[in-house]
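Before any comments, here is the structure.
One protein chain omitted, others in place.
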Amino acid sequence: MSGEKIKVIHVDIGGCEGCSVSFLRSLPLISDKCAAKTLYTVDSIDELLENDVDIAFVSGSVCLNDEETIETLKSVRRRAKILIAFGSCASFGGVTRFSRGGQEPKPSHRTFAPLNQVVEVEYSIPGCPPPPQTVNSFMIAYQRQIVTQLAFFSKLSEFKKLSGFDLIDDIVLTGLCMGCGACEVSCPTGAIKLIERRPNLIVEKCIRCGTCYVRCPRAMQLLIRGVKK
Amino acid sequence: MMFLKNPLGEYKGVYLAQTTSKEILARREISGGVVTSIACYILKKNFSDAVVAVKRTRGIEGTIILARTCEEVIEAAGSKWTLVPYMKALRDTIIEENIRRVTVIGLPCQINFLRQMKEFPLLETDFGDRVRFLIGLFCIGTFAHEVFKSFMRSMYGVKPSEIEDVKILGDKLLVYVSDGGIVKVPVAEALKYLQTGCLLCPDYTAVSSDISAGVLPDMPHYTVVITRTSVGQKLFERAIADNVIKAKPLDEKLLEKLKRRALSKMHRAEKYAMQFM
Partner (left out) sequence: MSVTVGERITRIGGEAKLYIRCDGDTVLYGLFICEAPVRGFEKLLVGKNPFFAVEASMRICGICHTSHGIACCEAIEHAIGIYPPRDGLLLREACGILNRIQSHILHQFLILNDFFKKGFKKILLKNLFKALEFCNRLLSRIGGAPTHPPNITIGGLMKGVPEARMGDIQRDLGELEKLVREYVREFFLDDDKLSNKVDILREYNLELGKVASHMFYGDRFNINVEEVSVVHPMDLIENPISEELRGILAKSSALCALYRGKKVEVGPRSRMTIYRGFKGSTLYDLQRARVLEMELNIERLKEIFNEVDLSAPVRTGEIPLRKGSGIGVFEAPRGTLIHKVKLDDTGHIESYKVIVPTMFNIPVIGEAVRGIPKSMASVIPRLFDPCIPCAVHMVEVRT
């Protein structure tokens, strides 16, 4: 495929920078597929925020009380053909779902929401943080248009909330869990332990990243069929 | 991440196969012993450092084993009927013992999960790069342990502690009891005691594997093998070339039967999924 490489940027609008570091680490893996820029590589912010791009990976949840952040997000949306919520905060709110506000110097920063609360998102890739390989896998799926994989992340972009609590409510309490153990190896904090073949959620360790839910075979099956959450 | 267009998924070939090892065939009784043979072959040729399988501990209970030798693989052979959640144990063992390449033998849901992990890792602790081959087993569903045991007790007077082994032959479930007897349970009856979660699964033949294997009741001493990826196909062909197994393409009639079974599982899944819409 000759011609210009597709233009990719990564922007963090208020996360912990964990996803930004992950994206930086993916640069050697994706350099053959696209020309990527992040805050860590550019000399001027205009290189990130002024030009049109093919794909924008956006991390961090959006502070609904901060006009500037909302404007930045909308601006990125306008100039990107495809916008990807990269990481759990951007996809489902993540740990910022616990934010309350009330703190100086910005006590009004109360509500943090996933990107799809404010703009249209084509794909959501959860993880706290997603590993660098995920970026590479996505770029491969995108280039080759692997419909099954893309459809999966496209479906995820419709959700505004997923967590270990949802896993218990939707899958375990409904009797759908068959004890495959996928959730136990899908939790970055070790909040899920299988006890007598069923997941137990250690509530104080759940940071609402939603990774367990998207890896549960039963949960994903229902989501893909369009079961409303 | 499954979108089943065909009941059997994507595949390169469907075969009827059998092990050439008399020992394995004798041990397996009801099956062609192909999975066991291929697992042994993989270890012998050093294509993997270990084979992950479930070994029966008692009755329908099982535990994960990481087999390094043929003997260990053979000991673990046989249908288990239950889902052992071995993912965490697998991950921990891979890390603690620094195992570079494993072959995993598992049920469709486990295979699908590992395939997803390989293609799209979502955690730094994912170990998909260490999984070399995925061998899927045909699966109609797994039992809810407690329910099955209490069903055996109430309908057949068999105490949970007395259940030694469970095999399937034709349309009967053979429950081997500790006093030496065998209780025959019609499969249709036993299927009522599958886990609800299993009833929603549309995947009979483990569509995400490299190689899938199972037994059709019409041919109890043979294994039906489906090769799906070039990796799986190559492995299968090498095993044949090295005379570890013998195989021929599955004939049309049996292939139709296989498709019908897979389709009926898909329909069952559809039916149960509707309840949740």
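We call the chains A and B, going by the order they appear; numbering starts again at 1 in every chain.
As a convention for this text, a contact is a pair of C-beta atoms (placed from the backbone, for glycine too) under 8 Å apart; a residue touches a chain by one contact, two chains touch by 3 or more.
Nothing here was measured: the structure is a model prediction, and the numbers come from that model.
Visitor: Who touches the missing chain here, A:G14, A:G181 or A:P199?
Guide: Checking each option in A:G14, A:G181 or A:P199, the one touching the absent chain turns out to be A:G14.
Visitor: Of the residues B:E71, B:E97 or B:D218, which one touches the chain left out of the display?
Guide: Residue touching the chain left out of view: B:E97.
Visitor: Spell out the interface residues on chain A facing the chain that's missing from view.
Guide: 12-22, 24-25, 28, 39-45, 48, 63, 65-66, 68-69, 94-96, 98-106, 109-110, 112, 128-129, 188-191, 202-205, 207
Visitor: In terms of residues, what is the contact footprint of the unshown chain on chain B?
Guide: 95-98, 123-125
We adopt the following convention: only the chains that are shown with their structure count from here on.
Visitor: Roughly how far is chain A from chain B, going centre to centre by Cα mean, in whole Å?
Guide: Between these chains, centre-to-centre, one finds 34 Å.
Visitor: So in the complex, the part of chain A that touches chain B is made up of which residues?
Guide: 125-127, 129-131, 133-134, 137-138, 141, 148-149, 151-152, 171, 174-182, 184-186, 188, 194, 197, 211, 214-215, 217-218, 220-222, 224-227
Visitor: Across the complex, what residues on chain B touch chain A?
Guide: It is residues 1-3, 83, 85-88, 91, 107, 109-110, 112-113, 116-117, 119-126, 142, 145, 195-198, 200-202, 273, 276-277 of chain B that touch chain A.
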